[in-house]
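Every protein chain of the complex appears in place save one, which is left out.
This part shows chain A:
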């Protein structure tokens, strides 16, 4: 199905917020969302959460014949799929521009930068090499698919173990994981993509755009770097025009972000290794938190009641005395007396009229001191009150002056106000 179009007011709101350096989720301009990495039970399977964007990566390998012009190198194959569960806009079958763009960027980032030693994947030169297949599936689309996908791909590649192979003369034996421990791939470096989105013809820049921000952006710049400050890929997209300084500045920001993310990946890999070695439980099922309240215990919050006497005395001494308020009894009908204001009716039917008239009355009180025209408002009071649900019947134009905050009723003018407030409603 088609994507719901973004309304003009939403678009303007987003652009205005970005111009004031505010983001919808409260991040700063150069902040990333929370990155969470979890591994599955098999080697080479991981899920990366970047905020709410979720990508699943799975590595598999098989022995194939090598390419004609490169007989001693293994083959790397990447495939990123935007599954329909990620967003209703993704349709099956038809290969959209976005898929092509993401796939090509991923290929260039990971294959052209030679992050994996393909020579080590060769088994028999010219006949048998390992083909490593990286499959990525987007499970939820909340912006910035590229970064999440690159983190997932490189983490899964680091996590993967391929079967051990031994060659004796002409015979090639592939050991199963039970016979011999599988060996990890040899990875030279970890390239990670960082996305920058531009707004207002390049005036404003955001790192890690969310889905809403992506919809209003003018263009995108993706820089892939590794932690040794080597740039692996730069790609600008969207019809924006950049300046050289912008690109250089972005590369500096990217180097900082990449270092942080690389550390996170390393930590995640080590944790997983530790858990597997110790024989603990691992896998996706374990990584989902058990959100059950098994017992409810509220901790006693420590409260300092040491010198409470002195504190209260200080408070009373320093604060202003409250204004004296002596309610006088109001006689609204013969035989009845009332002290206090009573409650506003909460039926909600005539809320508008009540509210307006109450405000009008406050206004009227103020205006006793200033000479202003009160006639319009007093007429309203005497209008018959119609009980109807339709709020369109009475169209009231609120003048700016009527929107002033309700003035604190001063005790001196209470007597008159009490009489006015109590009107026969029902």
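One rule holds for everything that comes next: a contact is a pair of C-beta atoms (placed from the backbone, for glycine too) under 8 Å apart; a residue touches a chain by one contact, two chains touch by 3 or more; residues count from 1.
Just so it is clear, contacts and distances are computed from a predicted model.
Colleague: Name the absent chain by its UniProt protein name; which of "Sodium/potassium-transporting ATPase subunit alpha", "Retinal dehydrogenase 2-like", "Electron transfer flavoprotein subunit beta" or "EXOS4 protein" is it?
Modeller: When "Sodium/potassium-transporting ATPase subunit alpha", "Retinal dehydrogenase 2-like", "Electron transfer flavoprotein subunit beta" or "EXOS4 protein" are compared with UniProt, the left-out chain turns out to be "EXOS4 protein".
Colleague: Given the contact definition stated above, which residue among A:197, A:210 or A:255 touches the chain not shown here?
Modeller: A:255
Colleague: Tell me which residue among A:50, A:132, A:225 or A:265 touches the hidden chain in the full complex.
Modeller: Looking across A:50, A:132, A:225 or A:265, the contact with the absent chain belongs to A:225.
Colleague: Just name the one of A:126, A:177 or A:238 that touches the chain not displayed here.
Modeller: Once the missing chain is taken into account, the touching residue is A:238.
Colleague: For chain A, which positions touch the chain that isn't shown here?
Modeller: Residues of chain A in touch with the missing chain: 97, 100-101, 103-104, 107-108, 112-114, 221, 225-226, 228-244, 247-248, 251-252, 255.
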